[in-house]
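Left out: one protein chain. Kept in place: all the others.
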Amino acid sequence: MKVSVIGATGYAGAELLRLIYNHPKADLVHITSESHTDEIISALYPHLCGICDKKLESIEDIEKIGADSDFLFIGLPAGHAMEIGRKLDGLPVRIIDLGADYRFDDTDIYEKWYKVRHTHKEAKRVYGLAELYRDKIKSAKIIGNAGCYTTASILAVAPLVKKHLVDVKTIIIDAKSGVSGAGRSAKLPNHFPELYDNFKAYGVATHRHTPEIEQALADIGGEEVRLNFTPHLVPMSRGILATSYATLKDGVTADDVDAAFNNLYDGEFFIRLRGRNAYPETKYVRGSNFCDIGWHIDERTHRVIVLSAIDNLVKGAAGQAIQNFNIASDFDEKMGLDFAPIYP
Amino acid sequence: MKVSVIGATGYAGAELLRLIYNHPKADLVHITSESHTDEIISALYPHLCGICDKKLESIEDIEKIGADSDFLFIGLPAGHAMEIGRKLDGLPVRIIDLGADYRFDDTDIYEKWYKVRHTHKEAKRVYGLAELYRDKIKSAKIIGNAGCYTTASILAVAPLVKKHLVDVKTIIIDAKSGVSGAGRSAKLPNHFPELYDNFKAYGVATHRHTPEIEQALADIGGEEVRLNFTPHLVPMSRGILATSYATLKDGVTADDVDAAFNNLYDGEFFIRLRGRNAYPETKYVRGSNFCDIGWHIDERTHRVIVLSAIDNLVKGAAGQAIQNFNIASDFDEKMGLDFAPIYP
Amino acid sequence: MKVSVIGATGYAGAELLRLIYNHPKADLVHITSESHTDEIISALYPHLCGICDKKLESIEDIEKIGADSDFLFIGLPAGHAMEIGRKLDGLPVRIIDLGADYRFDDTDIYEKWYKVRHTHKEAKRVYGLAELYRDKIKSAKIIGNAGCYTTASILAVAPLVKKHLVDVKTIIIDAKSGVSGAGRSAKLPNHFPELYDNFKAYGVATHRHTPEIEQALADIGGEEVRLNFTPHLVPMSRGILATSYATLKDGVTADDVDAAFNNLYDGEFFIRLRGRNAYPETKYVRGSNFCDIGWHIDERTHRVIVLSAIDNLVKGAAGQAIQNFNIASDFDEKMGLDFAPIYP
Partner (left out) sequence: MKVSVIGATGYAGAELLRLIYNHPKADLVHITSESHTDEIISALYPHLCGICDKKLESIEDIEKIGADSDFLFIGLPAGHAMEIGRKLDGLPVRIIDLGADYRFDDTDIYEKWYKVRHTHKEAKRVYGLAELYRDKIKSAKIIGNAGCYTTASILAVAPLVKKHLVDVKTIIIDAKSGVSGAGRSAKLPNHFPELYDNFKAYGVATHRHTPEIEQALADIGGEEVRLNFTPHLVPMSRGILATSYATLKDGVTADDVDAAFNNLYDGEFFIRLRGRNAYPETKYVRGSNFCDIGWHIDERTHRVIVLSAIDNLVKGAAGQAIQNFNIASDFDEKMGLDFAPIYP
């Protein structure tokens, strides 16, 4: 398959190049950047030296890039992917967008939270969270790759809402991410001395991943979900840990909870259930496409607490994109992703 | 005042020595350690070289140490302080215990969570969270210094329960701590490569600080509290950030919440209210006795989210102990604690 | 003494405000910033909230600021302090410049390495490394506060060159600094994910602190010095460790080396000699004005290796400035600096 990476100079773009390098059936044809057009990617990311020394192109001639490619991976800020999607509507090229443009069924929600007018509302698109939307992804023209926080959050809570074990009005997701999730733009808040040996919350009750989580959980559970999602920044490079809380419905037992997880994720290679009273750490999954999940039933408060860990740049971005690419290409879902995490 | 530090080789003990060095009215007379008896403290903590080069004694002759001292600061594992307290019952020396032995009104709760029989149930003791128990601390013989997580948690939620603004059954506290909170014993989970670039939860729904938070909030609000408290380990040395959630009662407004914080903490030097929609970071308070607090009202979910930050070794341990010492000695409460945080 | 901080929004400026707050005889009158004029310093540095909430002024009216002040601390990029110095030549105000403008006896060297024309060559100035230039500092009108790397380097090697124990042509200084030394400007190389879990050299054989070290060592030893100085960036906030190598002259013994250190630094409060075969760590001095020094004699190679550690923002900048201020004001040299490092 011929693949191109549009917006290759962000962290997710660079991670895609790492993963494509080891994918036996993905052939990289174009990489683009508007701010670094004509530069060599390995000059910007020296770790890629000898791995990927391709020249960055502009998207000015996106039609040609689209015509050359079977798949486009897009890693651009909100609002740009839909422009590309619209332009390439008539071409057979398929799109996996790592941004938010194609994640929402209801574009009003997108417009409200992203403050951008949606210009490709009619696009046929599917939500790209592989384990939960696999069947739709197979034949999709456009895949809206799930976000990083949302992947960790939805996978943690989905079994509970699917089996109606919890009161959806009580869901609270307290999430913590490494700093690579904030992108590669140098800004004072992400300046090394400001974050090192520091911990903070941000975007409290206003983060854009909130409606994305709500949409998926509502879809899975069949009832509207309104929840609290609080992101925090951990002084580390990679990894997300989400701590999710929900009140169990009356009569729900610990065994019911165990069964819900085991049933939904039976046979899923990339979901590693740690089980009840076992908690994943972000380091367990670093560099890999795994999502590790553990949970606890608190008899005192009748709550279930779920811990889920992913690498935000892999299962939360580039790895999931490759997984979706594999599904959409009818390849083995693990192709190019079947490697161990890096520890320590 | 003559002070001694019993159990001086833990991180809280060493932090006490740092603070006592700059306290104009505290005169250090004895420091003890059973595992390092007769060693010089600055050999174990080279940063103290030239600051405190005292020899560590054993507590074998605790009666003499007690007789020599106006105040004992105790930094020992659960179960040891109450033995000392019992032995010194007849002496005028006052005790500030940095451990849990004297924190609980109901020693059954202590015994249940700490799995230790309480041997000094009759002790006259007060809970040592200065801002909320100042009057009782003044004349206390024994002060059970508040724990680190609990200080951050209680100070964050106290205004809400005091004014009955939230449903106490909905309180969830998701807390994150630097690793110094786990003490100085070398164990695999706290081995550098295991924690670096890593984030995890631990003690989910079973951490011993849970009943301590519940006790104080129940006391303040006048109704029983049963909440979820989840501690996490941040790859940093110092600092706690607590993210507390609670559902607002019907009709409670954002102004009510603001007023509750402003009223309770009016004039408190060590509480810095960041206000609504402003969130503290652990680095804002590093090395200092401040507790910084900000909050957010989420209209969508009718919840209030409170962010509170402390340095776990200062306001969460040694600093609060000095603050209690000042109160109990009728000194200016800021004495020896009136300095800026270290940034960055 | 009335003091003002010119260029208060850099890390060294903020550290000065921390130290001045606790100095019993320094009264802060003005703080300035051109990029943040009229803003409150604690809005830029929230850790200073309640500690220093002063408004930042412009230096447009530097004459008035100079007239109001007994001392100016200047923390501006190379080239600006000498302009201020020139303007204030006729006023009694004394200047402690944390930058490089007044560090060089030979302004040609300054111009060559800093690529800036020196506009105040006639200034009466002294080099502000307190332990080695104390007598001159006492009455100086302008003090060129020693740089961070240079302080750690010079203090490590000075005893050896002073006593002519080493071949000065063989000196190599391999230094490592925390990232706060690079300032507060957000740039890609200092973006958190780029540096975290990373280590690198920079400015190899071209760093501007090289001639400053050479000047001082030549002055102390009485012969020209040309050495290699290699700075590296450590993924931490604060601290410098310098590893210095030099070949011992024939016949020089380990005792000679010990004596050289002991003699030169006898009675120096801020120099803590760890001794032979004992090595300081940056954490031993964090937040404090100490310089800790240890050394090793390698019989196999006839070299001496000296390890020296400072906090780059304290002994390497603001703390040394206060120390110089104390000397110049005839105060106790420890005033406002007599506190313990923060550990861990």
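Order of writing sets the labels: A, B and C. Residues in every chain begin at 1.
Here, a residue touches a chain if its C-beta (ideal position, glycine included) is under 8 Å from a C-beta of that chain, and two chains touch if they have at least 3 such contacts.
From a predicted model like this one, the values you see are computed outputs, not experimental measurements.
Residue C:232 is the one among C:121, C:162 or C:232 that touches the chain not shown.
The missing chain, though absent from the display, is touched by one residue of A:1, A:51, A:116 or A:254; that residue is A:51. Contact with the undisplayed chain is limited, among B:64, B:138 or B:191, to B:191. Within the set C:172, C:218, C:254 or C:335, the residue that contacts the chain not displayed is C:172.
Among C:16, C:291, C:305 or C:340, only C:305 touches the chain left out of the display. The hidden chain makes contact, of the residues A:118, A:163, A:176 or A:238, with A:238.
Along chain B, the points of touch with the absent chain fall at residues 11, 178-180, 184-188, 190-197, 235-237. Interface residues of chain A with the unshown chain, by the touch rule above, are 11, 14, 17-18, 21-22, 45-52, 180, 196-197, 237-238, 269, 272, 274, 280-281, 283-288, 290, 292, 338-344.
Residues touching the missing chain, restricted to chain C, are 170, 172, 174, 176, 178, 193-194, 196-202, 204-205, 226-228, 230, 232, 234-239, 241, 243, 245, 277, 279-283, 286, 296, 298, 300-301, 303, 305, 307, 344 (touch as defined at the top).
FYI, only the chains that are shown with their structure count from here on.
In terms of the distance between Cα centroids, chain A is separated most widely from C. Note: centroid distance chain B to chain C, computed from Cα atoms, is 36 Å.
Between chain A and chain B the centroid-to-centroid distance comes to 39 Å (mean Cα coordinates, whole Å).
Multi-chain contact residues of chain B (touching two or more other chains) are listed as 196-197, 237-238, 280-281, 283, 286, 344.
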